[in-house]
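Starting off with a structure, shown below.
One protein chain is absent from this view; the other protein chains keep their places.
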Amino acid sequence: MILGLISDAMLATGAAFVVIGAFGVIRMPDLYTRMHASSVTETLGMLLVMVGLLLTQGWSLATFKLFAIAVFLLFTAPVASYAMANAALISGVKPKLAHENDQETLP
Amino acid sequence: MMTFFGFFTLTMVAVVAVATVVSSNLFVASMWFGIFSLLMASNFFILDAADVALTEAAVGAGVSTVLFMGALSLTADKESIRQGRRLLPIVVVAVVGLVLLIATLEQPRLGDPLAPVHQHVAPWYIEKTPEYINIPNIVTAILASFRGYDTMGEVLVIFTAGIGVLSVLSFKPKKRASISSEELGQAIRGLQHHAVLRVVGKLLIPVLLLFGLLVQFHGKYSPGGGFSAGALFAAAIMLYGILEGADRSAKAMPQKVMINLAALGCTIYTGVGVACMLLGHHFLDYNALWTDPQIAQYYGILMVEFGVGLTVTAVLIMIFNAIANRATY
Amino acid sequence: MNLLGLYNYWIYIFLLVVGLYAVFVKGNYVKRMIGLGIFQSAVFLLFISMDKVEGGTGPIFRGVPTEGQLFANPLPQVLILTAIVVGIAVTSLGLAIAIRIREEYGSVEEADTRRMDDQS
Partner (left out) sequence: MLTAAGLAVLVSMALAILRGILGPGVYDRVLAMNMFGTKTVLLISIVALLYGRPDFLDLALAYALINFIGVLAVLQFVQNRDARRANKERRQRKGVSS
């Protein structure tokens, strides 16, 4: 009962984070800020959803599998983001900085 | 609710397909194709086809992306846009689509239990699998035992395709390399200078191999079997090749050994069939292998799936090595 | 409601048409292989759409098989399972041929290779 409530709450917050992060990916101005937004869905949102699912299963093989999935995603997603940011920076994608914008808006 | 999930993913599939074809940058198009295959696999899963989704996951998102990237780095990553005659193809395509559309109006709706497909053959398989073969995964039972002939043909086709790739790429181009060997070494070096990627990637390789073994040998009880396991093994080797450079993966998995392994897989499959014949039964009738038919079926399926896994692994690794080690000219 | 049940078939036709269009119109050989892949996936979707049974589940027994349990049709799944792996093998054969064409002609565009063939 309590577990069910906790799992529901976790799923709800996780889902909220996933959607918010996805909106961030659409709304943010440049690549690096978008990456920042997407990492919310990939770590915190993913973890909350996975733990929420895990709590519904009790002790079984499914629990272990969900745990393993969460661990692997936690390993790979940030590393992939890092590699992507690194490659983008090396190949010359410049972050958009605030003062540049100011200069643009100033005549 | 699941119907809605299905609709949503299908609509996304259509959007992604258009995006794939429209984008003139081939590199972007192959990425779209990867997303397309991910969506397709989730859709297969929603339609209750877990084994197919597993295979599509291993093949589509991993192996296919790797191979397309390898091919693109050897050809060109931009498509030249030419305004040719487009009217005729569009008319032909539209007519084909219209004919098929009219044909679907007679189709049974999705999930109709009374559809003609569900009336014949399939109920027999579902009913008799526990009795004759006694393994939980009906798909594996049909794949390896009831329709073992089909699968043998498919394995031989895969083997032939692997041989084809090797022989096509065995020709050396007439033009000399326009890039010095030193630069060439740089190009196929892989991602060695990314320490973080190497550490995390190497952590994944044994896990992937272990998971492949699970899929291979547990495929009678859960989704899996030789085809998906082979793709997973090959994906592990490709990961090694990407991280450490394709020359090292070719050294670890030499082409000569791979081609022998692929042939060995086919031989195991056909050998089991011939052994059944020598023991006085029909070709691929595993009941000949042991006195208790259920145990005989169990071991027959185990060996045949092993042959399938071996061939698929070896052929995919062979193709990867051949493409990734090709020098750019 | 009856028409909505045909949505899967419509998407399959759409994918088929898109794939066919790419194969016909695009001159780039690699792009054609991608189009062929989409075409192929359309056929997979057709088969897998047929296997669904309402109220059924994936064709894997859990525990003792019981009476009246509904399963999806396993036969199309077997056909497509093997076809996917054959598909990637054949696609890579096509890619290998595209690589060879690029090495000999210096281009993977159909128009270029045609022109060079006519000249020689």
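Order of writing sets the labels: A, B and C. Residues in every chain begin at 1.
Simple rule for what comes next: contacts are C-beta pairs under 8 Å (C-beta built on N, C-alpha and C of every residue); 3 or more make two chains touch, one makes a residue touch a chain.
Fair warning: this is a prediction, and the values are worked out from it, not measured in the lab.
Asks: Who does the absent chain touch among those shown?
Replies: Visible chains that the missing one touches: A, B, C.
Asks: Specify the residue from the set B:21, B:53, B:100 or B:315 that touches the hidden chain.
Replies: Only one of B:21, B:53, B:100 or B:315 touches the chain omitted from view, namely B:53.
Asks: Tell me where the left-out chain touches chain A, residue by residue.
Replies: Counting over the whole complex, chain A touches the hidden chain at residues 7-8, 11-12, 14-16, 18-19, 21-23, 25-26, 31, 34-35, 38, 41-42, 46, 49-50, 52-53, 56-57, 60-62, 65-66, 68-69, 72-73, 76-77, 79-81, 83-84, 87-88, 90-91, 93.
Asks: Contacts of chain B with the missing chain: which residues?
Replies: 1-2, 5, 8-9, 12, 15-16, 19, 25, 27-28, 31-32, 34-35, 38-39, 41-42, 45-46, 50, 53-54, 57-58, 61-62, 65-66, 69-70, 72-73, 77, 179, 183, 186-188, 190-191, 197, 201, 204, 207-208, 211, 214-215, 222-224, 228, 232, 235, 238-239, 242-243, 328
Asks: Please identify, in ascending order, the residues of chain C that touch the omitted chain?
Replies: 57-58, 60, 62
Methods note: only the chains that are shown with their structure count from here on.
Asks: If you tally the C-beta contacts for A-B and for B-C, which one comes out higher?
Replies: Top pair by contacting C-beta pairs is B-C.
Asks: Rounded to the nearest whole Å, what is the centre-to-centre distance of chain A and chain C, using the mean of the C-alpha atoms as each centre?
Replies: Taking the mean C-alpha position of each chain, the two centres sit 32 Å apart.
Asks: Distance between chain A and chain B based on Cα centroids, please, to the nearest Å.
Replies: Chain A and chain B have C-alpha centres separated by 30 Å.
Asks: Measuring centre to centre with CA averages, how many angstrom lie between chain B and chain C?
Replies: Computed value for the inter-centroid distance: 12 Å.
Asks: Pull out every residue in chain C that's touching 2 or more other chains.
Replies: none
Asks: Of all the residues in chain B, which ones touch at least 2 other chains?
Replies: none
Asks: Across the complex, what residues on chain C touch chain B?
Replies: Interface residues on chain C, with respect to chain B: 2, 4-11, 13-22, 24-31, 34-35, 37-38, 41, 44-45, 48-62, 65, 70-93, 95-100, 102-104, 107-109, 111.
Asks: Contact residues on chain A for chain B in the complex?
Replies: Touch list, chain A to chain B: 72, 75-76, 79, 82-83, 86.
Asks: Which positions of chain B touch chain A when the two form their complex?
Replies: Touching chain A: residues 191, 194, 196-197, 200, 203-204, 207 of chain B.
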